[in-house]
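With one protein chain removed, the remaining protein chains of the complex are shown where they sit.
Let's turn to chain A:
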Amino acid sequence: MKAKHQRLALVAFAIVAIVAAGLIAAWTLRNQANYFYLPEQMTAEPPAVGQAVRLGGMVQAGSITPQPDGITVKFIVTGNEESTVPVKYSGILPDLFVEGSGVVAEGSLGPDGVFQATNLLAKHDENYVPRELEGLEGHNAADYAADTTVGIE
C-alpha cells in the first residue's frame, strides 16, 4: 500500500467509525424520545410496564402522603393539563421536595398504574436561592421540571 493510500484508508476508517457513532446515537436517541414523560404524555401513551423512564412534573398540593412504614411516600404529579400520575417512592426525599415544587421521578410504571420511583430529582437553583422554587404553577412547573433532568443536583 502506498503512503497516500494508507492515509486515505485511515481517513475512511475514521469517517466510518464517526458516522457509525452518529447513526447509533441517532437511533438510540430516537428511542430516548420516550424516556422523559410529562404526566399528560404518560396518561395518553403510557410506557411499557417496567420500562425505565423519567416522569417530570409538579407535586400536586396536598397529595404527599407518608406511608406507615416510615420510608415510603405516595404523591401525585401533575403537569400543564389536568392529567395526574400517582407516584410511589421509597427512600429519603430530596431536600427541596415539597408540595408544588417541580420534580423528576426516575423509575417505571407499575402494572397498577402507579409510577414506582427509584430516584427523585429535585432541583437547586442556579442563584442558590431556593425561593425560586416557590410560587411555581402549572406550565412553569412542567417546564421547570423538564429542566431538572440533569441528575447531579
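Everything that follows uses one rule, which is that a residue touches a chain if its C-beta (ideal position, glycine included) is under 8 Å from a C-beta of that chain, and two chains touch if they have at least 3 such contacts; residues count from 1.
One rule holds for everything that comes next: contacts and distances are computed from a predicted model.
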- Message: Missing chain, UniProt name, options "OB-fold domain-containing protein", "Potassium transporter", "3-isopropylmalate dehydratase small subunit" or "Heme lyase CcmF/NrfE family subunit": which is it?
- Response: "Heme lyase CcmF/NrfE family subunit"
- Message: Please identify which residue in A:17, A:44, A:61 or A:114 touches the non-displayed chain.
- Response: A:17
- Item | Missing-partner contacts on chain A, residue numbers | 1, 3-4, 6-7, 10, 13-14, 17-18, 20-22, 24-26, 28-29, 32-33, 35-36, 38, 52, 54, 56, 66, 69-71, 90-93, 95-96, 104, 106, 119, 123-124, 126, 128-130, 143, 146-153
